[in-house]
Every structure is written in structure tokens, then in C-alpha cells.
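Take a look at the structure set out below.
Only a single protein chain was left out; the remaining protein chains are all shown in position.
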């Protein structure tokens, strides 16, 4: 059985109308390419991305912090019930072969960090920027728009899938 | 979007030929009824159940203990990479609306316990039996064969899905 | 620096007066022998055991399921805040070099299972009894009273500490 590709989309649980447009675009573009979307399963960026994916018949997985599948947004097809609170952020990061970070707050930052710690590529759309010792960290790959983000994520995920450890 | 039903199949990472026949039967019967199979993603009971489900075009989710999706058996369509070791057993239990336990060792016992602690029904096929204070605990519902196990699990999952908290 | 010994005491969050007597005895006997008591940090058996240990100047660690150290019972000196719900049960089990199980419900059963899965010895005082395939599992070592439980746990913990993997 050939397994498909998995991309995690991370971002805050609230998002503006403009944000929702971007997120939905990411979801749609992933679904059009047959990629399974992994996310935290809640509202905001997560819901907008799932809605976009669902509109194109894509598969969506929501890794929930709480104890009930009812917390999942209505576009999550496969809810994973962790009951682990935000310690589940590590699982959201690790379950993608690449991560697309959109906007976001500290929860998103923790997912970016868990991904980078595991050598999983992170593509950023208007998200955190990091520096250490006065020097910028270039690990987050910047994207201009949803199509750009998805293409960069897919290229890196495929590379990892063939040669890398993920 | 109407979400389907999710049943977790738990059991040890090694199983006999007879075991594999039972497990495969459970996987096939779940898939025939359109139920998504959740499991720990590794070998033994988990692989046999996934293979059975895949043979009928069913969807299979593997919640892995390690850091790599490559640990998943070849019949897992959606690998969830937890990196949490056997603490992931709680997630396997909670992500099902009912749990079918087949044979198994202490890992399976921990999943049974996590399910019962969360009021998730457990159906047993040749698995652990529990007692306290010299009195048998009747929480594990006994099944005679794969079809019986799947029918009992589905009846309870549907009840929980409509009226219950899961 | 010579590190001391660590014994986990597990049991339900409610206990009878008789239960509290047993649990307090276990806490006291551990403290008298200079052993650090690990537990889930909440009420019932956990609180009674911590109170017993504190009465003898013992050190008590509570590995909490929630997000606040205020959930800890007043006899926990060192609260560990996991925010992971009952997935923390695996940590309670693994952090002891032996486990003493007193009474208890399904949460306790999950801790027993996680301990046995990790080859950590389990001593039982009026707790679960397990069987598989009609045959009793003898892994839980029965104790007659708190002193007996503590002596058995210590003997096994010391053995593991010297020769074993824990």
C-alpha cells in the first residue's frame, strides 16, 4: 500500500477574515494535491484550513487537546482524542512531514519549535520570526501565499519521504 | 459533514496464526461497516487488524509510540507520530468510541484500563479478565468471535455517539 | 551524590477510613526508611499516603494530571504539573523503582499495567487481580499489610537499582 503525504497546518484558534482566506487557501491547495491535512482540530486557523481541504474532498485529521471528539471543528474527518492538553502540540508537529505555520500565538510557536527540534521543515506565512544572539534564525522558510507555502512544503516533505528520516 | 464511527482495536505486538485470523476478521468486519479502525500502528494484532480492514477498503489510523512514521505497519493509512512511548496508549484508547481488545499483554491491559476510566466500552476477545476483592469486574464485555465483537462495539459506539459524551 | 530510592504509591482518589489507615501506614513506613514517595498528587489514597510520609519527615512528589499545582493535596512537597490528564499515569508508574498499589479503580489499573509493561515490580494491598486465558497472572506480588508491602517493594527496588535497568 502506498501511503500519501501528510502536512501539518498550525496556527492560532482565532483568525481574522483575511487570515481565514489564507488558511482556507492552504487547505484547498493541499487537498487538490492529495495531501492529508493534520492540525490541532479546533477553531480559527485550524477550522479554516480544514474547511478549505473539505471543499476539495481532502482528508483532515484533528489532534485534539481535550477528552472529547465533540471539540473538533465540523471539517475534521478523523479526530484523535489525546486528553493531553497542549502537550499534544508535539504530536501535531511530528505527525506532519512538513509544517505550514500561519500567524499564531505561543501555541503555534511551541509547534514550530517541536518541528524544528525534530528536523521537520517549517514553512511560515505571516508567523513568528526568531533570532538568537542578535542573529536571525533562518530555519522558518518564508512563503508569499498559500500556493507558495504548499508547494514549498510538498517539495520538502517528498524529499524527507524519500531520503530523510520522516 | 457527517463524521463516521471510530473503533480502537488493541492487542499485543505479536500474535499467533489463530490470533491473526481473529484480528483480521475484526478489521474486515469494521471496514465492511464503514468504521474507521484506530490502533497502535505496529505489528502483531495491530497489523493483522489493519490488513483485514485494508482488504475491504477500510480506513486505518496508527497511533505510533516512536518518532518515525516508518515504524507503522504497511496497512496503516494515517500514521500519527506521538514520540511519547507507551503513554500513547491513553490516546489509542480515547480515540475510539468503543474498544475491541484481542489477547494482549500489559500494554493492552493499560489500554483497557484507560478506556474504562474514560467510560469507553471495551469488548474482549480472549483478553484479560479482572477482579477486585475476590469479585469479578464485569466491565469487559465478552465476545464470541470477530462478527460478534464488531456488532457489540458498534452498538455501543452508536449509543455513545448519540446520547453519550463520546 | 548518592540518590535515594523512589517508590510509587498508587490508588484511587477516594478511600475509606480503613483505606486511609493502610495508606498512611505505607507512607509512614516509606518515610522511616528514607524513601521518596511518588504519587498522583491528588486526594484519597494519594493524600493519605503523603500525610503518613509527611508525619515522619519524608519527601513526597505529586505528579498532577491538571494544569495547576493548587490541585495537589497539602502533603505534596514537590508538585509536578503535567497538564496531560490521565496520560500522566504512565509517568507515575515509571518514576518509581517499585509500585505499591492500594485498592483503586481503573486509573490504578492503568498504572499497574504501565508498571508491569516496564518491568517495574508491583506490590498489591487489596487491589486488582488479573487473569488471562482462565489462568491467573501472578505478576502482582501480594502484601499482607503496609510494613510487608514496603519491605517487599524496597527489596525489589534495591535489586533493580543495583542490577536491573531501573
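In this document, chain identifiers A, B and C correspond to the written order of the chains, with residue numbering beginning at 1 in each.
The definition used in the following text is that a contact is a pair of C-beta atoms (placed from the backbone, for glycine too) under 8 Å apart; a residue touches a chain by one contact, two chains touch by 3 or more.
The structure displayed is predicted, hence computed values, not measured ones.
Asks: For the chain left out of this view, which of C:30, C:46, C:90 or C:109 touches it?
Replies: Reading the full complex, the residue touching the unseen chain is C:90.
Asks: From the list B:24, B:40 or B:83, which touches the chain that is not on show?
Replies: Selected residue, touching the omitted chain: B:83.
Asks: Spell out, residue by residue, where the missing chain touches chain B.
Replies: Where chain B meets the chain not shown: residues 67, 82-87.
Asks: Tell me which stretches of chain A touch the chain missing from the display.
Replies: Against the missing chain, chain A presents residues 84-87, 89-91, 105-107, 109-110, 112-114, 116-118, 126-133, 139.
Asks: Identify the residues of chain C touching the omitted chain, counting contacts across the whole complex.
Replies: Those residues of chain C that touch the unshown chain are 1, 3-4, 6, 36, 54, 59, 61, 63, 67-70, 72, 74-84, 90-91, 94-95, 97, 118, 165-166.
Here, only the chains that are shown with their structure count from here on.
Asks: Report the chain whose mean Cα position is at the greatest distance from that of chain C.
Replies: A
Asks: Call it same or different for chain A and chain B: same when shared residue numbers make up over half of all numbers used at their interface.
Replies: Shared-number fraction above one half, so same.
Asks: Distance-wise, how many Å sit between the C-alpha centres of chain A and chain C, to the nearest whole number?
Replies: 39
Asks: What is the distance in Å between the mean C-alpha positions of chain A and chain B?
Replies: 27
Asks: Could you pull out the residues of chain C that touch at least 2 other chains?
Replies: 84-87
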